[in-house]
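All protein chains of the complex are present and in place, except for one that has been dropped.
Order of writing sets the chain letters: A, B and C. Residues in each chain are counted from 1.
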Amino acid sequence: MTSFDPHFVRRDIPLLERVINDHAITYLDSGATSLPPRCVIEAMTRYYELRHANVHRSVFQTASEATAAYEGARDLTARFINAPGGAEEVVFTKNTTESFNLLAKSWGWANLHDGDVVLLSEMEHHANIVPWFQLREERGIEVRFIPVTDEYRLDLSHLDELLNNVKLVSVTAMSNVLGTINPVRELAVAAHGVGALIAIDGAQSIAHGPTDVVDLDIDFLAFSAHKMLGPTGIGVFWTRAELLNEMPPFLGGGGMIADVRLDGYTPANGPTRFEAGTPPIAEAVGLGAAVRYLQGLGMANIDAHEENLTRDALQRLEDQFAGRVRVIGPNNVVNRGAVVSLDVEGVHAHDVAQVLDQFGVCVRPGHHCAKPLMRRFGLSATVRVSYGPYSLAQDTDVLLEALEHAVKMFG
Amino acid sequence: MTSFDPHFVRRDIPLLERVINDHAITYLDSGATSLPPRCVIEAMTRYYELRHANVHRSVFQTASEATAAYEGARDLTARFINAPGGAEEVVFTKNTTESFNLLAKSWGWANLHDGDVVLLSEMEHHANIVPWFQLREERGIEVRFIPVTDEYRLDLSHLDELLNNVKLVSVTAMSNVLGTINPVRELAVAAHGVGALIAIDGAQSIAHGPTDVVDLDIDFLAFSAHKMLGPTGIGVFWTRAELLNEMPPFLGGGGMIADVRLDGYTPANGPTRFEAGTPPIAEAVGLGAAVRYLQGLGMANIDAHEENLTRDALQRLEDQFAGRVRVIGPNNVVNRGAVVSLDVEGVHAHDVAQVLDQFGVCVRPGHHCAKPLMRRFGLSATVRVSYGPYSLAQDTDVLLEALEHAVKMFG
Amino acid sequence: MSNLEDLYREIILDHYRSPRNRGELPSPPAQRVEGFNPLCGDEIVVYLNIEDGVLTDIKLTGQGCSISQASSSMMSSAVKGKSLEQVRDAITSFKQLMTVHASTLQENGQPVEADLRSLGELAALQGVVKFPVRIKCATLAWNTLSQGLDDQLSN
Partner (left out) sequence: MSNLEDLYREIILDHYRSPRNRGELPSPPAQRVEGFNPLCGDEIVVYLNIEDGVLTDIKLTGQGCSISQASSSMMSSAVKGKSLEQVRDAITSFKQLMTVHASTLQENGQPVEADLRSLGELAALQGVVKFPVRIKCATLAWNTLSQGLDDQLSN
């Protein structure tokens, strides 16, 4: 616990040496994508320089090494989330979004029918909304939403009614707009209580604290490597082996089949059934390196560090900007991650972000792919500040100074 | 033209310095995946070190740079294949296989109905078979196959009959097993003549010669970066803008929408409609670098170089192994690429490849994801030798020497 | 911060703070067109009254950043009361202004090619091209207007 030091982490991140508009970069957009440490970048470079080959298909040395590296990453990922069935439960997709499409178009297609209900929440990312809307168009399922309270929490007061006819609860572990961390275990108990399954969007939560699918008692999990100090181009879909083996194929092609004849095909078993075509091999290597790096830092340490940053930021925003800047999200750090959305009085998020950029401050303005949530709060956009393990309270200093300028400029 | 020298290319490829089982590597598996030059690897490294950020969503400096790099790669790719509508016609997928799934599950789903025929060929890769079988299960379309002659060519003698009720012809430009290069333009004329569209699997052809979609007069094209000296994790789907804009969404999520409400969503226009979630950004940067590198070498030069290698290999296999090793593919270089499949008398492909590995020779044994083709020729596996721009006739020397050992060992 | 001042000219901030032609028109008879900028969440609704080939009235609602708001406000002033042909010309000129690549701007920030005079105060938006991500903010209203004219034609 005591060995975690964000200053050491910073030394590992090449991008933090970047200068923007004559200022050292202040990267506060880890919620959109995180900055990979050198060891992740180098793992991929070394892969391409030493052992790049197509996996699963050849017997030669580099191909065996590539396969071992690819499957090794699957194994590391399985351990990282404590998958009870190990690597056999981990499917590599291209991102969280594909993982949800896989869930909806394979499991959902096979198991959901007219009148069945999928229960989402109003704070979901589009990745966990649109695939269900698509299924609704094709299958006549109902998509229902757990409301969000004025305190930016899930409103579970009518959960029993909401669960009526529900076959799947699919919610985010942590909102990418509000920072709210949802009571996943409680929801899992409730879902299972009515015979429903539960899927969790781990895109935000995965890099910010420990994830243990057994402990959470969930059935499906989706996340992306690029939000956990890993590369772009790879995501993860996890489910229990029993469920995985019952899921019909999704994308068809090479690698996912046991046999193809002119009159039909037989799908393969295990995760490869869902990995059609040449998979993201170098990206898996990068993901594996990211997992190892995060484990080295200690997920509990990251959690504690980010909680401190968030507490500090919330406090100082209140002290310095009360009445001018509103935090769209819980105002304390209880069940709350290091994502802080701001509504700046009278200034559009886009303009705030533009001014911040002049100070080298990277934040994200917009709807954050959560339009239903934005509508819920009558907003069209927020300025989102989000922290990572390499973030410092000094980043908040720069942010607040730049924010003063923005407010003055448009005031 | 005269400036192309494979020895110079070799200096750019770090993996060619690899030593395997005390032998310098002899990489003859470019048909499975190609070896990226240093500039491709470095472009991705630099991206992660200097400008990694999520695209399309933020206004800060590195995000604009990342977006420009990502969209720049789209532009380079469009020029590389001479897309008439430019970058707006280029969709980034994860590989060729996803591109075909996109074609089948979006365009096919919207346009093909009971009784409509998709005409493939017996030499297709599973990537261009299984998605159609999946559509057949759901839509009752008919999937028909152009037969392959004993000379390993498409049998077009009954093309008129085969085209009956055909709405889409979908064939490979170059077989990944036989090396056969198909008469794409002729097929395009025939398809259009009956009002059908034509899709081309460019996975093999893309790195081996010029590709001009206007000249070929085709409607859809799919290929993967990793087969053209680029990275894993990214593929391309091209179609004409008119067709693209009529295609319904496929994967749903962030980035592909114009709006999401609790009661529905509106998809975005242009390529982004098909790019749900965080795209393969670093991979696009790598693909862009690969395109530039290939253009620097000159696609016509690569074509000529590989033709020489193939001619030489076919000749020497005949001279040295006649009666013991059979080439499964055309025995001359007319309309033939640098993929040479071997059937070694009395020795299983897997065992041949294993022995070859002891000499550092990397070839691929197996069905090459073309099981219908293997069945057509009564084979369960071949040993596939495939060349790239960095290949030399000396690679064939080593191959033939190792092949002697394999034949003796199991003789 | 010179770049920033180039982007946020005083006249832009003025249109942002006091947008012109804000509101709705009864529809029908007015034509109603919606525009989205999916990337940043900007939304706009344009109401058009077209009579005898003339854009007799235009009103706007929606929300967005200063650039998109100012651009739509300035657009409405520029095209109101104009013939459809003039409106189309204005759209073309404005889009040209937005596609002049930043590198072809002269040192003093003047576009080399686009005909600035015909644009009037809209020329103040030229600083946007130095911020490629913002170009879509500036063009949203124009694309929506253009869409409205196309719809009109096809009805």
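By definition in this document, contacts are C-beta pairs under 8 Å (C-beta built on N, C-alpha and C of every residue); 3 or more make two chains touch, one makes a residue touch a chain.
No experiment lies behind these values; they were computed from the predicted model shown.
Seen in the complete assembly, the chain not on display touches A, B.
Only one of A:10, A:23, A:38 or A:56 touches the chain withheld from this view, namely A:56.
Set against the missing chain, the residues A:5, A:160, A:215 or A:259 yield one that touches it, A:259. Not every partner is drawn; the one left out touches subunit B at residues 348-351, 354-355, 358, 365-367, 371, 374, 380-381, 409-410. In the full complex, subunit A contacts the hidden chain through residues 56-59, 63-64, 67-68, 255, 257-259, 266, 268, 272.
One rule holds for everything that comes next: only the chains that are shown with their structure count from here on.
The leading chain pair by number of C-beta pairs in contact is A-B. Mean C-alpha position of subunit A lies 31 Å from that of subunit B.
Multi-chain contact residues of subunit A (touching two or more other chains) are listed as 21, 350, 354, 365-366, 371. Subunit C has residues 39-40, 131, 134 in contact with two or more other chains.
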